[in-house]
Structure formats: structure tokens, C-alpha cells
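The complex is shown incomplete by one protein chain, all other protein chains being positioned as in the whole.
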Amino acid sequence: MKESPLIRMRGITKVFPENGVTANRSVDFDVQPGEIHALVGENGSGKSTLMHVLSGLLQPDSGSIEIRGVPQRFRTPREALSAGIGMVHQHLQIVREFTVLENIIMGREPRTAWGRVDRDLAERKVGELMDLYGLKMNTRQPAFSLSIDGMQKTSLLSLLFAGAEVIILDEPMTLFDEENQDALQTALIRLREEGHTLILITHKLRESLSYSDRISIMRAGRCVGTFHSSELTRDSLSELMVSGESGRLTGGAAIPSSAAGAAASGSHPSTAPGEILLELRKIGYNGAHLPALRDVSFRLSRGEIVAVTGIRENGLETLEQILTGFTIPTSGSIEYKHLPITGASIQELRRKRIAYIPTERLVRGASMDSSVAENMIILNYRNFHSWGIMKREEIEHFSGTLGQQYNIKASPADKLSRLSGGNIQKVIISRELHTRPELVIFSEPSWGLDLAGRQFVLEKIRSIKQEGSAILVITSDIEEALECADRIVVMYRGEVSSIVRSEDVDKLGIGRLMLGVKHHA
Amino acid sequence: MHSTRPASTFLSIGVAILAALLLLAAMVPFISETPLNTLRQFLTGPFSNRFYFGNYLNRTGLYILAGLAMVISFQGGMFNLGGEGQVYGGALATTLVLLMVPRFGALPGILLGTAAGIFTGAVMSGLSGFFKMKWNTDELISSFLLSSSIVYTIDYLVSGPLRDTQRFLLSTPEIAEQFRFPVLLNPSHLNAGFLVTLLLVVLAQRFLYHTSAGYELRITGLNREFAKYGGIPVRRYYLIPMALSGAFYGLTGSFYIMGTGYATIQGCTFGMGWNGIAIALIARTSPWLVPPAALVFAFLEYGAETAIMHSDFSSEFGTILQAVVLFFVTARFVKLRTKKGEL
Partner (left out) sequence: MLSAIAGIMTPFLIAALGGLFTERAGVLNIALEGQMLIGAFTAAAVAGTTGSILGGLTAAVFASGLTAYIFAALSLRLKANIFITALAVNLFAMGGTQIASQLFFRTKGVVRFAEFPGLAKVSLPLLSQLPLVGDLFSGQSIFVYIGWLLVPCAAWLLFRTPFGLHVRAAGYNETALYARGVSSRSIREKAITISGIACGLSGAVLAFNLGAFVPNITSGRGWIALVAIFLGYKRPGGILLVSFLFAGAELIAQGAQGAGNVPSSLLLAFPFFITFVGMIIFSIVSGALGRTQRR
């Protein structure tokens, strides 16, 4: 049955003047009414750009958009919203200082006769919405205390409140965490039941296959095909996504087809771990701004990779903040090489050769207005100075070399904000790993990286491990934990649910542990 | 390695000057009996003879220093709004110190005077920086408040206890001869301080972009959290940019005294603080671009002054003209490839 498409994009081309990248090359893209359509591709393939064009955030250089057969031009998100199209970004859309309710109704506030915001009416309407779509939230909660998951829900609700019919979700799988896969499913089903059309932007193959009706694949700025999800397998899908991009892979070799994290590589020839480097003893946190922690203890030894995994709200962020000195725990202690470092500042940690790659990479880990080189030398800039004077050539040489090693597509003098997301990640990661740290705290490693990039980082982590460093990975992605770690610390509701060896469990097992079923290892 | 675009700056300045001149040409027939003469005086006045030209350059020099003061402040992520008081305070400090040692040799005296000015400015501004560091007090407001109090206080001092009753003006006594900078272009005030100023532009550039301290300062100013995360001791970079900025402002006052005024006259430094801010912003906080920006500013002031003296142009119009130029310099009529949030 061939209905006429709800959305018809033809020949969309978009070139970014800042860096000359052609993000979309004459892309054709159709969406049928009422379907769930996955837009799949690696980072840099242009899927986000295409959706930014559709939702009015960007203007295409050429091409056309038709909604229900009527040609449209969306110059601002508002115009797209009037046509019923809305996109859920991440925290860009949220005002942290407002409550959830205020965020949802902003722009469409119900008013009383006096011109005041009618809060009661708003609460009621939003409550109805939440019930309808199964997206329960506390409307009075201040937005800054929301997890990323909560922020996305709030954004989604605000779109629904504004009457959006077509909803574009950007990487929803990462936010409705493992435990909430059911919640995600429910939400998608309800949305569809209410007549909405959904477009899911994702790089996760398995999920796109299971949730969507049709899948469109983007590769290097082009749309290479649209298929019913029943027609594809993971292998064929990943091949469509990556083949033909010789420059992006190290060595140009084909990626193993189950590259997206098969559990097989979970264990490595175990180097007997060496001395204990990091030890957490009964760390607890009870403060106002972050989820609580209780009685968290574990150890990390030389030559070992330990992953702390769980749903993000269950304490991962708190742990990260505490480990790196940005928050002080209310109880417990941390020791590094048997010396207490509880509450030590990040500067002190760095002096002890501890590297840290934060989750909030772009805010904390980079200076967008500085050049690539300036970002790269932040950890070791003193090496390039003698008598306080900088040696320009050495810095350029260093940045250039590091850039080559990590296949970063930029030159040292480029302003960081001009780089693509993946390259920015590489700048940050490369500079940290380069310092040959003894301990690396790495949060959400595959965030923002494409397939090739992830492989590369994984290899780098493993090679540092061989050299005797210890790596603490904090991740909400179970597959990632299984893939890279020797041991896994599973968090549940702020406590350590269990510590297991990665070879002893599989994904299902961890999933259960994350839900609180205790496992004695 | 930094994000300024000289081309767009020069373009803006060019457009601004053009707009100002057009406005001037349009205004002049209404406000002056002798429009052509007024125009001529305005445009060519600063260049018409050595006196005016020298003074024009001299004023430029002082504005360069003020501009550098704010460049450092902005690059460090701090907003020093206390320029007026810091310049005035530096001027008075220099004057007082030199008045106390009338028999000192030239060089030691000059060094002492300079040190006094720098010290005063640095302390005033540094105080705000210190409070910001310790107790997160907003430095913009604290520097402004402190500076305003100092300005009024000095006004009082200069018209009262410290006044030289021999002079017509409300002023302190003049400093001794040997402390006055050698004049470069007689009979104007253009003095050796101008050359030192140019040198300071180079030094400022080198400091910011070629030293590790400068790197730390800039990175902290751009993204404090990133700097902290990277291991830079960020706490001190509340204090340091403010103190350095104040030092430059104090130096401005010092150089004014030893090069131009020779005494602290009430209101002598008025406007230097504000103009420093405007110049630094126009120069997109790059030291290299400060001299051109300063030249433009000083030109407007001087053109107005010569026009006032030699025709019936009145100072209010000069003010209006300045306002127009300021506006045009920052407005973007041409769609250049600029990022949101930049100037």
C-alpha cells in the first residue's frame, strides 16, 4: 500500500561554510504517515544535519521539502513546529533554572484573563499528556537536577504540548537506558497509537531494526537506500553504513561485521593484574544536586580495565564527579597508591598522572574557541616553554603528529569549533591518552564516536593497559562494558549491586544485576 | 592561533568613519555659520600642524595603553569597569610621589613615578579580583564602585588639600622638570612615552600568545572549567588579569602625568577608562589591533577639538559624533561570516 508520503524531501544539499564539509549531498528522504522511521548512519554521515533541516534549525542550500504535498520552507524551528514537526535535541532545549512544567509549557503558556500564566490549567493539561504517553515526571522538579533521560522526556513533552505531530528523536536509545527499554517501547507505541509519526536518528543497529518500520541509511552525506526493517539484518545494515569509506578506517581493513559490540571480545588474555592502584571504600553521597551513592567500594589494579556500569541516574555521574574532585563525598574514602585522595582537586590528580576524559566533553574537556593545538597542549604545555616562552614550531609539530596518529581531520591552527564532533572527541581523547597516565578515568568512551573511532579508542585503551596502566571506564552501555573491561562493577540505585568478571556474564546477566538482582561473585 | 579577523575589524572601522563623516557633513550646515571651514578644521585639524598632530598621536598613545588594559582584562575573562578611577589614581600617585622627591635624578624618579602609578592601578583593580577569587564578588560592580569612590575623592583632594593655589586650575603642583618625558615633536606634547607605549603593545602580544602564563590566562578566560580540568591553577586567574589590567590603567595615568599634564588636574583623565573598553572591544581584544582602534578614537576627539577652537563647532556635536562612530563600529551591516556571540 503506497500512501503518499507525509514528508517528502528532495535533493537536499547542505554545505557548512565554516569547514567546507558537505553534510548533505542531494538527499532524498520520504516519511510515511504514522510510521516509525529510523535514520541510520555513522557520525558525520549527515543524518543529524538532514533532520536539522527538516526541523527548521538549518537552511538547506538547495532542495525542497513537501509536507502533505504542500511545498514548505522552514526558516525557524517555530515554522516547522507550526507545520507539526518538532525535534527533540538534548539539553539545548532545556532551561535548567526552570521547573519541568515551565520548560514544557514555555512558548505556549495557558493564560488567565489577567494575562497571568494559568498554572493550574497547565498542570492539568501536562498531567493528561504524561498519562497519555506514559511519560511520568515530577512537574515541580527543577530541570538542573534532571538526568539526560529526564531532559529528553521534558523536551519530548514540550513538543507534544506544542502539538507536534511528527517527532524526530535524536539518539533516543542512549537515553532511555537499558532498564527503561520497556519505557522506550511503551512511549514509542503510545506515540504511534496517538497518530504521531516518528523519525529516530540513531547509530545503533539492533535497536533500529527492532523498533522501526522502515530504515534509511545515510553514508557520507548521501542517502544510500530505504528499506523495510524486515528486509535487513545487522550485517547487511552495517555494511551499508560503512562500506566505501576507505579513508576513515585505520589501515582500511574491513570491520568485522558484528563490530557493533559483540560480546565475544569481552575477555582478553588476562594479564594478571598488578598492584592495587585505586581503591574506593564505602563512598557515600547525600547532597542536593546529584543522585545519592551508598557504600560504594571497589578496587582497580595496574594493567586492569574496570567498567562501572548501570543506568546513569543510578550514580554514574555522581561517581564521576567524586572521583575527579568536582564533588566531595559525604562519607567514605578514596586511595590512590595507598595514599588518600578523597576530595583531591583535579589539578592534584593530574599531578599524580591521572588522566580524565569527562562525559561533558565539549564543556569541560575542550575550549571551543581555541585552536586544536591549544586544546591539545593543555596538559603538557609547560614542556613547550622554556623560561616561560612558548616554542611555536614544537607545539605545531606535536599537534600535527598527534593528529596524524589519531586520524584527526584538522590542522593545528584550526579553531576547535569548526571540527566535526568526532574529530573533537579525538582531540580530547588523544591528548589524555598521550600523557601515558597510570590511571585513566574514562567516562562514556564511545560517546560521539563513529564505528571506526570506537574501534580505535578501544585499541588504544588496550594498548595502555598492556603497558601497565589502569583504566576505569564509566559507561551506561552494557555492551561497551563487556567488550572492553576485565571486571565490571554494576551499579543499582546508588549502590554496588555486584562486581563480576566480564567473562562470567553476558548482557542479560548484567541487565538483571542492574535491576537489583544480587549476584555473589 | 586566535580568533580575530583583522579584515572585518578594519572594515567596520572604515564604515564607521565613513558614516561619521557623512553625518558630519550633513550636520555641519545646520550647526555652523561656516560649514566648510568647520569641516575642514575637523578633518584636517589634527594633521594641520605639528602641535595638533603631535597631540593627536599623544592622545592615541594614552588610549593604546587603556585599550591594552582592557584587552588583558577581557582575555582573562574578567571585566574591569574601574578604569576611570585606576587611571586617575595612577596619575595622582605618580604626582604625589614625584612631588615628594623633587631632587631625585631623572631616571630613578621616572622609574619611581611609573612604579607608583602601576602599583596604584594594580592594587585597585586587584582588590576586585581578590574579592572575586575569595568570595565570588562580582568584579564588574566592585571595580566600578571602588573606582567611582576614588574618582570623587581625588576630585576633592585636588580641589582642596592638595591644590596648588598658584594655578588657575584645580590642580596639584607640577612635578619637577627632570621627571618630564622628553618631547618628541615640539611644540606638542608628544613624548617618549609614546615609543614605550608602542613597545608595550608588542610586549602585550608576546605575553599573551607566547608565554605559558599568557596561555594559562587566555584559556582560563575562554573556558574556566576546561582550564581547571586541564590542571591550570585557575584561582589565581581571577586576580592576575584584574591586577595586570589595573597596572596598565595606572600606567596610563603615570604616562599622562610625566608626559603631558605634569600635574593632576581635576578631571584630567576623564573618559580614558571608558574609551579603553570601547577600544579593546573594537580591537576584538587583540593587542595588534589596539593601535588602529585608538587612532580612530583619538582622531574623532581631536578633530572635534580643533574644530571647536578654530570654528564655531561646539563640543556637544563632537560627543554626538563619537556616539555615532561607536555605534557604527560595532554594528554589522555587512553579513560577514561571524559566529554568534562574537562581536
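A and B are the chain letters, set down in written order, and residue numbers restart from 1 in every chain.
The rule is simple: a residue touches a chain if its C-beta (ideal position, glycine included) is under 8 Å from a C-beta of that chain, and two chains touch if they have at least 3 such contacts.
Because the structure is predicted, anything quoted here is derived from the model rather than measured.
Residue in contact with the omitted chain (choice from B:Tyr52, B:Tyr88, B:Phe131 or B:Phe179): B:Phe131. For the chain left out of this panel, the touching residue among B:Ala91, B:Ala263 or B:Ala278 is B:Ala278. Counting the whole complex, the residues of chain B in touch with the unshown chain are 131, 134-138, 141-142, 144-146, 148-153, 155-156, 159-160, 274, 277-278, 281-282, 314-320, 322-324, 326-327, 329-333, 338, 343. Mapped onto chain A, the footprint of the missing chain covers residues 76-78, 81-82, 89, 92-98, 102-103, 106-109, 111, 115-117, 158, 162, 287-289, 325-328, 343, 345.
Note that in this section only the chains that are shown with their structure count from here on.
Centroids built from CA atoms put chain B at 47 Å from chain A. Only residues 1-3, 209-213, 215, 218-219, 222-223, 225-233, 337, 339 of chain B touch chain A when the two sit together in their complex. Listed in rising order, the residues of chain A touching chain B in the complex are 17-18, 346-347, 350-351, 356, 358, 363-371, 373-374, 378-379, 381-382, 385, 388-390, 392, 413, 415, 417.
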